[in-house]
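Notes for the one structure printed next.
All protein chains but one are shown at their positions in the complex.
Let's turn to chain A:
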Amino acid sequence: MHHRLTLIVLLAVFCWKAQAQKSLPQAMVLVKGGTFVPLYGGDSTAVKVQSFLLDVYPVTNQQYLDFLQKNPAWRKSAVKKIFADQNYLRGWETDLSYGPNPEKISNSPVVSVSWFAAKAYCECQGKRLATVEEWEYAAMASETKANAANDEKFYQRSIEWYSQPNPTYLPPVQQSFKNYYGLYGMIGLVWEWTQDFNSALLIGESRANASLDRQLFCGSGSSGAKDTKNYVAFMRYAFRSSLKANYTVSNLGFRCAQSLQP
């Protein structure tokens, strides 16, 4: 009898703990469409972004673990190198355990995931990765304004965020910067994968003022930038252009997006 009681208590504690560690609901918010001038684009004109849904938070370790439980092909030991390099889920102890201090990072963004892995995760949720334009459009928002493109203070703050080194434990996603749309961590948490990360033609011959359908040579990518004030966006474009789809980076995570039903 005594033993049975102990067992029940133990089970209850275990369940409660499991409950506490359960992932946050993957809520999304509406990002209302509009036009903006991306830092890099074919022409110097504004592009139109349709309204879309974006995850409130980047995907967390716990959420990613849930995904791995259902999708063995993406576990560390099973994944093919062409889809995720050797540092995939670096720091994870085993296929299904993300570290020695799980409670510290269960709600932190999952990092060291490849583009293929991020894409597969989103597809499993019936979602997709955001396009570069969608992501940049949503990231223009400060706490109070959808478009903080002319807010020098916001830029300055963003640069300061980027200049800080990564902490040992990435903070929980809900503790990060929340912008106008209700999106957390668009700045100041981790870099994020985008669907068409390979669309920035920074290697274009920008002096010819037409990267379209021209031989791609030469550097000087920055001279093609539209808004030199937006240095953090420049960093993001430069970072993206350095990525390959199977790369994993210790401060590169992702979140998912969804188109609105037509």
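Some notes on this structure:
Just so we're on the same page, a residue touches a chain if its C-beta (ideal position, glycine included) is under 8 Å from a C-beta of that chain, and two chains touch if they have at least 3 such contacts; residues count from 1.
Rule of thumb we're sticking to: contacts and distances are computed from a predicted model.
Per UniProt, the protein behind the absent chain is "SCO family protein"; the candidates were "Xanthine dehydrogenase family protein subunit M", "Branched-chain amino acid ABC transporter permease", "SCO family protein" or "Sodium:pantothenate symporter". Of the candidate positions A:A46, A:I82, A:L96 or A:L260, contact with the hidden chain is made by A:I82. Within the set A:E93, A:E123, A:E143 or A:E160, the residue that contacts the chain not displayed is A:E123.
Against the chain not shown here, chain A presents residues 41-43, 70-73, 79-83, 115-116, 120, 123-124, 195-201, 203-204, 211-217, 241, 244-245.
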